[in-house]
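Mind having a look at this structure? Questions to follow.
One protein chain is absent from this view; the other protein chains keep their places.
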Amino acid sequence: MPAVGNSVARKDGIGKATGAALYADDLSFPGMIHGRTIRSTVPKGIIKSIKFDFDTTGFTIVDFRDVPAKNAVDLMSQDQPFLAEKEVKHMAEPIVLLAHPDKEKLLAAKVVIEYEEQEPLFDPERSTESFKTINIVKGDVESGLAGADIIVEGTYRTGHQEHVYIEPNGVIAVPEEGGIAIHGSVQCPFYVIKALRCLLGSAHPNVRVIQTETGGGFGGKEEYPSMIAGHAVMLAIKSGRPVKIIYDRTEDMIATTKRHPSIVKHRTGVMRDGRIVGMDIDVIMDGGAYVTLSPTVLSRGCIHAAGPYRCDNTRIRGRAVFTNTPPNGAFRGFGAPQTLFAVEAHVDRVAEAIGMDPVEFRRMNALRPGDVTATGQTLKEDSSAIMVLDEAVRRTDFMRKRKEFKGTNRAIGLSLFFHGAGFTGAGELNLKSRARIDLTPTGVRIAVGSTEIGQGTRTMHAQIVTDALGIPYETVEVMQPDTSRVADSGPTVASRTCMVVGKILEECAYEMKEKLAGLSPADYYRKNGEMSVERMYTPPDWIKWDDAAYRGDAYATFGWGCDVAELTIDPDTYEVRIDKLTAVQEFGRPIHPALARGQIEGGTAQGLGYALLENVVMKNGAMANAQLTNYVIPTTLDIGEIDVVMLENPYPGGPFGAKGLGELPMDGPAPAVVNALRHFGLDVREIPATPERISTSAAA
Amino acid sequence: MRIGLTELNLRSAATLDEALEILRDEPRRPVAGATDVYVALNFGTTTDRKFLDIWALDELRGISASGDSIVIGALTTYTDLLRSREIQQRLPMLAAASQLVGGAQIQNRGTIGGNVANASPAGDSLPVLFVAEAVIVARSVEGERRIPIREFYTGYRKSVLRQDELIVSVEIPPVTGRQAFRKVGTRAAQAISKVAFAGVRGPEGPRLSYGSVGPTVVRVPMTEQALASGAGIDEAAKVLATEIKPIDDVRSTGEYRMRVAANLLRWFWKETAQPQH
Partner (left out) sequence: MNFKLNGATVNVAANPAARLLDVIREECHLTGTKEGCGEGECGACTVLVDGAPVCSCIIPVGQVAGAEVTTIEGLGGDHPLQKLFMNEVGAQCGICTPGMIMAAMTLSDKPTLDEIKVTLAGNLCRCTGYGAIYRAVLKWRGMPVPDEAGSAATA
């Protein structure tokens, strides 16, 4: 029986279920002390004075003057300091670090910072500073709109979303022979290395990052751990001792990144027969106070902004702007959930405007193989919009329910979406990801920096290597990511860990198989000793991308999905109960069906939270509801049945036909829910569609 | 931010008398199931540092009858309440409210006395106690005070309870008429209420109470009076709008709370229109 395609035993072992798995806060090192971050309490201002209102004996205190080389978190830009120097640009910006062996004393230490406050900017529409602008042009949008029978306009808004990985952020910096080791809850160990090299310079060349068991990420542990690691390292250097920094929930919510809020404006020209002839789209994303990953979030958002539809005349303009709020960052879907919400909510309005059924309208306009996307990419045979749409409509008996629910408190709506897998455009080419397989006395060991954060990296990689090598699954080990020992397989983001890293591993395995020349790994090892195969990723040669013009093949392939939301609206309280969410998704081929199903169910649940519940309340530039009591995510009782359908349409460039999957399920629930609310008669154009917003819409 | 342990002093009492003596000698905040107190400590939102652990006082546990009334010991948990046949039969609205308090972990620790003492306008059991016209029994070394719940609260998180007093029980006189409870929370489970409603429709007219629409849980006597004297539901809803002034906070808006409060009134009036079988 092949490993791929079967739900084989997971490589995680039993530890997660017995409590034996070790997360960052479970680790302790001899002489370890605890670190704490003192943060700004104004959204914009100049630091006037810092006073230590406690007995500082025994404390390690670090500020920007302790930075060994460069005070900048090296990511896309180097604009964000590890520790503010003179000015602060957002609430909860790190200014001073304290460490002490006694947690109690650390908590009690009082630091008083005086500021000269300045007028903050919170409204992204009023911001004049853009981190990135994007202009995608296909055909001539003005002439397209001019020839339309009807033009439908609309503005759609999405709020911040907090990741709420159940394990808050945490790292430990441990001085070791000749260098420093960082153990932490991180998605991208090599991002941390890059940031630390910039921070530390040549004085401390030997740093390594070891990923501890990680209690969820969802993008939230992509970039911010670099900041925390830098803090822990500076405290460790100054104190000469291991330093642990674990955020509590409130600090994690107030200080770390969130999904970018967005404002998306649509102007769509349509003919009475249903053809879309012009799409003019304007996207604003609120980046917060520093660049972080905003340019690429905007990029992915814009590329997905026209939805999975054909249109010869399309213009997508986007900007990611500065505001005096904590920087926003990566979150599962990475800009696409925002713009796909907008276009899918808009498409139902367009269909309504011409009196057409939303399913028929989508079927008429959906992208098919051979069609050309907004960036000019010609889609290949692995494009499945019609397949997922038809299956979702059939499986849910959509057309009948659409009629039957009219006039009741029940409603049904759907969304059609796609998600590009892997880095955008030339991203994978530039990334030059590497993967390695080592021979062991009993089999092989996978050595990649890709992290297991719950999604099944270890297992899925081992399955691919097992079948490519043709050896027993049990003989394949997966190394814990330690940047001093594993190959840099690129960040664990962008739905690339299976499709891209899995592909390199598959190629490594084939090469190794050839070198084994018919021997088993154990026999070869006994005879010839160690052997490793390391390879670099080569994207498909047909991918052409012009980053200046924003034209070309944005992604090697896309996953496709159609979600159908069936819900009941409480007429007294405007609460929405999800009765059933049917998620029909095509992502090439599932490597491990049970893990894949878990990705879809879990992403769908996050999408339902995004649609209905998860409301970050910002006051004076800070999250005002930074507790799990007041920022609520779905419980068992908030999610109805999730019916998952996994369709296959293999991508030839992926391992065993697999595409990326992690983010796709996040894109569909919010527009499906809002379209169901429209079916009920409510015009909601902003998420989360809280009962408060729905009641206002109902009263209007 | 979390309050350091070294600052905290938790003293434990083995008997009620001992507890009352301790409270006589120095102010200490009583801790029952700790579900409110320890959240406040973890978030650093309380200035209290001295506490009296009363969890071991088994004499304050249990549900019993006293004449026509039900006497609920202060340490009776939500789990106890929702499992009690007495409560299910005579005060289904209290069972319903208990079921909606947090998850099992909180229901196992949260107590009715703690809910009353915490004096939150979002206290889940409180609207029920208001329409049931419960009497809060507080004891000190000097003796016992019986305080009707309508006289118990004086403002946001303030009550008439003295520092030397401990709530020992909640007495609930017989309730006649149809009972209803609705909690509108931030989600379906583990939620703090945005609006809570309890109503009893009895022979002497309706009793109506709301939570989370003001600084304390309230009865709405003018609205009750309007309905009792035969006003239509639309008119009663108008009276209600003059009687409560809900505000915006991180959980909801005043506008929403007002609209839902009126809707729940209509819902209640319709649901209870038929006499109980």
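The letters A and B name the chains in turn, as written, and every chain counts its residues from 1.
In this section, a contact is a pair of C-beta atoms (placed from the backbone, for glycine too) under 8 Å apart; a residue touches a chain by one contact, two chains touch by 3 or more.
Since the structure is predicted, the reported quantities are computational estimates derived from the model, not experimental observations.
Considering the complete complex, the chain that is not shown touches A, B. Shown as candidates are A:I166, A:L519 or A:A699; the residue that touches the absent chain is A:I166. Across the entire complex, the residue among A:L519, A:L637 or A:A699 in touch with the chain not shown is A:L637. When the omitted chain is restored, the residue from A:I453, A:V486 or A:V500 that touches it is A:I453. Residue in contact with the omitted chain (choice from A:T18, A:T128 or A:S202): A:T18.
Taking the complete complex into account, B:L5 is the one of B:L5, B:A65, B:M222 or B:I247 that touches the chain left out.
On the side of chain A, the interface with the absent chain consists of residues 7, 9-10, 12-23, 25-26, 163-168, 213-218, 248-249, 384, 387, 391, 453-456, 586, 590, 593-595, 597-598, 601-606, 627-629, 633-637, 639, 641-649, using the contact rule stated above. Contact residues of chain B toward the unshown chain are 2, 5-6, 8-10, 12, 31, 34-35, 38-39, 42-43, 51, 53, 55-56, 79, 102-106, 108-109, 188-190.
Going forward, only the chains that are shown with their structure count from here on.
Annotation: 42 Å between the Cα-based centres of chain A and chain B. On the side of chain B, the complex with chain A involves touching residues 1-7, 39, 42-43, 103, 182, 184, 186-192, 194-195, 250-253, 255-256, 259-260, 263-264, 266-267. Taken together, the chain A residues at the contact with chain B in this complex read 103-105, 107-108, 248, 250-251, 571-575, 577, 613, 617, 624-625, 627, 629-630, 632, 634-638, 691-692, 695-696, 699.
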